[in-house]
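First comes the structure, then the notes that go with it.
Taken from a larger complex, these chains appear in their original positions, while the remainder are omitted.
We just call them A, B, C and D in the order they show up, numbering each chain from 1.
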Amino acid sequence: MDLASLIGILSGISLIIGAIFLGGDFNSFINVPGLMIVIGGTIATTLLTFQFKDVTAAFKAAYFVFSKGKEDPNRIIKTMIQLCHISRRQGILELSKIKTKTKFLKKACGLIADGSDEDMIRAALRTEIESLKMRHFIVQDVFRKMGTYAPSFGMLGTLIGLVQMLSRLQEPSSIGPAMATALLTTFYGSLLSTLFFLPIAGKLKSRTIMEVIELEIMLEGAISVLENNNPLLVYEKLSSFIPERLRKPMSEMEGK
Amino acid sequence: MDLASLIGILSGISLIIGAIFLGGDFNSFINVPGLMIVIGGTIATTLLTFQFKDVTAAFKAAYFVFSKGKEDPNRIIKTMIQLCHISRRQGILELSKIKTKTKFLKKACGLIADGSDEDMIRAALRTEIESLKMRHFIVQDVFRKMGTYAPSFGMLGTLIGLVQMLSRLQEPSSIGPAMATALLTTFYGSLLSTLFFLPIAGKLKSRTIMEVIELEIMLEGAISVLENNNPLLVYEKLSSFIPERLRKPMSEMEGK
Amino acid sequence: MDLASLIGILSGISLIIGAIFLGGDFNSFINVPGLMIVIGGTIATTLLTFQFKDVTAAFKAAYFVFSKGKEDPNRIIKTMIQLCHISRRQGILELSKIKTKTKFLKKACGLIADGSDEDMIRAALRTEIESLKMRHFIVQDVFRKMGTYAPSFGMLGTLIGLVQMLSRLQEPSSIGPAMATALLTTFYGSLLSTLFFLPIAGKLKSRTIMEVIELEIMLEGAISVLENNNPLLVYEKLSSFIPERLRKPMSEMEGK
Amino acid sequence: MDLASLIGILSGISLIIGAIFLGGDFNSFINVPGLMIVIGGTIATTLLTFQFKDVTAAFKAAYFVFSKGKEDPNRIIKTMIQLCHISRRQGILELSKIKTKTKFLKKACGLIADGSDEDMIRAALRTEIESLKMRHFIVQDVFRKMGTYAPSFGMLGTLIGLVQMLSRLQEPSSIGPAMATALLTTFYGSLLSTLFFLPIAGKLKSRTIMEVIELEIMLEGAISVLENNNPLLVYEKLSSFIPERLRKPMSEMEGK
C-alpha cells in the first residue's frame, strides 16, 4: 500500500480521536441517527447524481489508488527505445508480436504493424487518452461531490436537531446536550469530507496526471517508431516529459 | 426507471423523514408559508433567469433522464461497421435508404449519400453536437441555478422570521418556537437543493457526456465510411471511445 | 413584454410581501437608512468597478431583454436560403441592394458583393461576433457584480447596526428591535441579489447565447452563399444549429 | 479624473459614514489596533504573495486608471487608415518615420518598414499583446487577492477579540463593548474589500479589455497595411471591433 496515504489516514484519525478523548467522554461523540443521515444521505444523493457504474468504478479506483504501486516513466522510455531498435532492425511487422500488459502500447504496436499512417494512429491513441481522462474525471467527481454532499447533510441534520430543540424549549437544562447532539452531524459531515472524500479525490487526480504522462510518452514514442527516428532522438524527445532531476541518462536506456 | 436513482431518492427522503420522526413531532417541520416562499421563490426566479422554453425543456429532460434506458456504445460501433459493409458492397447511395430512429445518424448517412465532402460533413455534424451540448448545458444550468436559488430563499425566509421575532421580543416563551419556524425555510431550501436540484443537474450532466460520446462515435464512424476504411480499422478507431473492460471484440461486431 | 419574466418577478415579490404581512407588521421591514446603504453602496461600487458607459449599457440591455420579442432562427435560415437564390440567379452584386434591419447581415452582403474572399469575410464577421460576445459579457458582469455587492453592503449595514447596538448594551429591552433593524440590511442585500440582479444576469446570458447562434447562422450562411452552395446543402448546414424538434422542413423554407 | 469613479467612491464613503453618524457615536467605530491588523496584515500577505515590483506596479496602475482619460478606438482606426494611405502613396519605408507615442504602433511600423513578413510581424505583436495581458492580469490579481486577504484578517482580528473576551468572562457588563470592538475588524476587512479592492480590480480589468481591443485594432491594421489593402476594406475590417452605435462612418475617417 501507498505508505504516505497510510500514514496520512492513520495519523488524521488518531489526531481526531485523541482530541475527543482528551476532552473526556467519547460517547457524547457517537450518535447513530446522525451518522445515518450523513453517510446515508451522502450515498443516496451520490447514487442520484451519477450512473451506478460510475459510483462502483469510483470505489474500485479508490481502492487501487491506495494499493497499486506506480510505474517509473523512465522504464516506459526504455521500452519505447527498445521498440525503436526492434522496428529498425527487424521491421515494423515484428511489433505486432510484442508482449505487454499495457493495452495502450499493444494497440499502438498493432496499428504501426498494420501500416496505418501517422494521422490515423495519432487520432486513435489521442481518443484513448481523452476517453481515459474523461472517465477518470468522472471518478474524481464522484468523490468531489461526496465531499460537498457530506457537509450539506451534516447541516441538514443540525437544522433538524435545532428545530426539534427549539420547538420544545420548556426544559432549559436539556438545551446544552441537545445542541451538542445537533452539532454532531455537522462534525460528521465535515470530518468525512475533509479527511476522506476530498483527499481521495485529490489523490485520484494526481494519479490521473501521472498515468496520462505515461500514455503521452507512449504516444509520442509510437510516432517516433513510425517515423523511424534514431534512438538518441527518441530519447531526447521523450525525456522532456520527465523532470530533469529524475531523468536517467541515455546510457542506462540501452541495456536490457 | 433508472434503479440507482430510485433507490437514491427514496432512501434520501426516508432518512430525512426518519430523523424527524425519531426526534418526535412531525408537525413542527411543516410550515406552509415557509414552503411557499422557498418553492415559489425558486420557481419565480428560475422563470426570470431562463427562457420559458428552457425551463420546460429542463423538466422534460429531468423526467426522461430517470425513465429512459441508456444505449450500449458497442451497439453503435456495430451499426457503424454494418454501414461500412453496406457502403463498400452496395455503394454509398444505399446509405440514404437506411432506416434509423437516430436523426443524427440519418443526417450523416444522407450527407454521405449526397456526395458531400469530408469538411462539409464534419462541419454540419460538429455543429449538431455543439448545439446539443449547449442546449443540454442550459438544461443542467436550470437545475444548478435552482440549487442556488432554493437556499437563498431559505435564508430570506429565515431572515423574515428572525426580524419578525426580534421586533416583538416581549413574549420570551415564544422565542424558541418562533426561531424553529424561522429556521424551517433554511431547512427546506437546503433539502431541496441537496436532495433534488443538484443531484438532478449532476445526472443530466453525466447523461450528456454519454450522449456526446455516442454522437462522436457516429461522427468518426461516418467519416470512416466516407473514406471507405476497412471494417477492422473502423473498429480500431471507434473502440477507442469505450473503456477497455467494456469493449467487445471485433468478432462480436460482425454478426447480425 | 416577456411573459415568463413578468410572472416570475411579480410572483417573487408577492411571495415575499405575503410572507411579511402574514407575520404581522409591515413597517418593521422598512428602514430607509438601511435601504440607502444597500442600494446606494451597490450603485457606488458598480460605478467604481465599471466604465460609466458599461453601466448605462447594462441598464438599457436589461430593459430590452424584458421588452423585446425574440426572433425565430428558422426565419433567419429562410432568409439565408433566399439570399442564396438571389445570388445564384441574379449574381452576387445584387446582394448589395438587400434591405435589412440587421446590420450584421447587411455587412455580410456588402462584403460578398465587394468580392472579398472567404478568409476576409470570415475574419471580419468573426470579429463582429467576438466583439458582441465581449460587450454582452461585460453587461452581464455588471449585474453579476451587483449581485455580489448587494449582499456585501447588506452585511456591512448589519455589522454597523450590531456594533452600535453592542457598544451601548445598557437598555436590554432594546436589543431585540435593534438586532431586527441590523438584520434588515442583510435581508435587503440578499433580496436584491436573489430576486433581481442574479436572474437578470442569467436572462441576459441566455439572450446572448440565442443572439450569437443567430449570428453564427448568418455567418455560415454568408459563406455558403459565397461558395455558391445549392439551397438544399445550405439548409442541411444551417439547420444543424436548431434543435431537431424546432426545425422546419426544407419545403417551408422556399416559400415567400 | 474618471468622473464615475470619483462619484462612486465619494458616495460609497459618504453612505457608510452617514449610517454610522445616524446611529450616534462615531468613536465606537474607530479602533487603531484593529485597523492595523487588517490593513497591515493585508499589506504583509500581499508582499508575501507577489513580487515587490508587481505590488508597486499595481498601485501605479490603480492611480493611472482613475486619472488617465481613455482613447476613442475610432481615432485608432483613423490613424491606421492614414498609415494605409501613406504606405500606398509613399511606400512602406515611409512608415519608419512615423512619430507616435504608442510604442506598439511604432514597433509595428518599424517591422513593416524593415520588410518583415506577416508571420514574423503577427508573432512579435501577438507576443506584445499576450505579455501585456499577463502583466495586467497580475496587477488585477494583486487587488483581487487584497480583496480576499482583508476580510480574512478582519475575521482573525475578531477571533482574537472573541478569545480575549471569552477567556475573562467575569465582568458581564463589558461583554457588549468587547464584542463590538471584536466585530470592528470584520467590518474594516469587508469595507476595504467591498468598497476599494474588488472595485479597483474590476476597473483595472475593464481598462485592460479596452486596451487590448486598441492593440488588436493596431495589429490587424498593421497586417492590412502590409497586405496593401485598400482603405475601405481596412475600414470594414477594423470597424468590426467597435460596437455599431459607436462606429463612425468611413467618410469621417478620411479627413485630417
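Criterion: a residue touches a chain if its C-beta (ideal position, glycine included) is under 8 Å from a C-beta of that chain, and two chains touch if they have at least 3 such contacts.
The structure presented is a predicted model; accordingly, all values stated were derived computationally and were not measured.
**Q** Given 4 placed copies of the single sequence, give me the total number of copies for the whole complex.
**A** Shown in place are 4; the entire complex has 5 copies.
Simple rule for what comes next: only the chains that are shown with their structure count from here on.
**Q** Where the contacts of chain A and chain B overlap, which chains show up?
**A** none
**Q** If each step moves to a chain the current one touches, what is the fewest number of steps from chain A to chain D?
**A** Minimum step count, chain A to chain D: 3.
**Q** Validating interface symmetry: for the copies chain C and chain D, is the fraction of residue numbers used by both over half? Same or different.
**A** Different, since under half the interface numbering is common to both chains.
**Q** Which chain has its C-alpha centroid farthest away from the centroid of chain B?
**A** So the farthest one, by centre of C-alpha atoms, is D.
**Q** Could you state the distance in Å from the CA-based centre of chain C to that of chain D?
**A** Those two chain centres are 24 Å apart.
**Q** Determine the shape of the graph in which chains are vertices and touching pairs are edges (line, ring, star, complete, other).
**A** Topology of the interface graph: linear, an open chain of contacts.
**Q** Can you list the chain A residues touching chain B in their complex?
**A** Its residues touching chain B are 33, 36-37, 40-41, 43-52, 54-55, 103, 107, 110-111, 114, 116, 120, 123-125, 127-128, 131-132, 134-135, 138, 145, 149, 152-153, 155-157, 159-169.
**Q** For chain D, which residues are in contact with chain C within the complex?
**A** 3-5, 7-9, 11-12, 15-16, 18-20, 22-25, 28-29, 70, 173, 175-177, 179-180, 183-184, 186-187, 190-191, 193-195, 198-200, 202-203, 206, 209-210, 213, 220, 233, 236-237, 240-244
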